[in-house]
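For this depiction, one protein chain was excluded, whereas all remaining protein chains were kept in their positions.
Our next item is chain A:
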Amino acid sequence: MPTDTKRVRGPEVSQSPTLFLCKHAAVLPSHGPRADGRQRDQVDVRPVFVRCGLVSQAKGSAYIEAGNTKLMCCVYGPREMERKDETDMKCGKLTTDMRFAPFSCLERGSWIQGSQDKDLSLMLHESLQPAVCLHKYPRSQIEVNVMVLENSGSVLAHAVTCASLALADAGIEMYDLVLGCSIRQNGASYVVDPSYMEENSCSSVSSENQGGLTVAFLPSLNQISGLQSDGEMTEETLTAGVRTCIEGCYKLYPVIQQALTKAVRRAAPPAIRELKDSITNSIALQCAVLTLTTQPLFLFDIMFLKKD
């Protein structure tokens, strides 16, 4: 694990009290209903609460809550790039940063970015990059910062969804929204959108298929922009898992679209709100979001074109 080179710290003497439990945490059963009442082996994602435009200082922001997992994302940009010696000046640069609050997980984490944070930031970057039209922002930098307030499972998947919502809220041009979904495979059964306990419980029976899979998906274009799996799975299980995650993303899509529509409506001047019924597909929505920030009059032409 990389260490902080700027500070000299004493030895870490504190330990989490969970280590001293007399009775170890019970291993979660691999059949029967899940702890929070959802079904296993079905695409049963947690209901999400999303809201855009929470942080007034940021260009765009979003907050997502799924079960107990809470995260927020802020987008700053497009800003002028600091270093002018970049070889590729034709398109913009997307930087992502994902951090966990120290109190977010069961065991206290540290403020210094560990290797897990860096890894998740990289995954987030790879999932968002195909969707953002970076060629429209030459010599600019778009910063996406995700902060995990409470980690209750499938953090990366929800971070991807939150980040793409924040990008749309900021008016950054994108090809499509990116949605994330994850599953946890436990023997022959799987659970979609696992909670923290389901993610980290090791089954006592060491069976063939054990692992987790996270997929970032662009629903309108039917493209996978991010894929990550670990554990041990057969190829068939992996393929079936990817299909399940895609289904989970499709289930989430209408909710996210609705949240974005609400945010656009709230930000729009009253005259445009009358045209809200003609906003049906997400492509018109993206046009609405980005033209809102530039020329409101132009918006009318776009809306009428789409209606025809």
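As a working rule, a residue touches a chain if its C-beta (ideal position, glycine included) is under 8 Å from a C-beta of that chain, and two chains touch if they have at least 3 such contacts; residues count from 1.
The working rule: contacts and distances are computed from a predicted model.
This figure omits one chain of the complex; the name its UniProt record holds, of "Exosome component 7", "Auxin signaling F-box 3", "WD_REPEATS_REGION domain-containing protein" or "AP complex subunit beta", is "Exosome component 7". Within the full complex, the residue among A:Q42, A:N68, A:S189 or A:T239 touching the omitted chain is A:T239. In the complete complex, the residue from A:A101, A:I224 or A:V255 that touches the missing chain is A:I224. By the touch criterion stated above, the residues of chain A touching the omitted chain are 2, 15, 19, 115-116, 118-119, 122, 126, 129-131, 206, 208, 210-211, 218, 221-235, 238-239, 242-243, 246.
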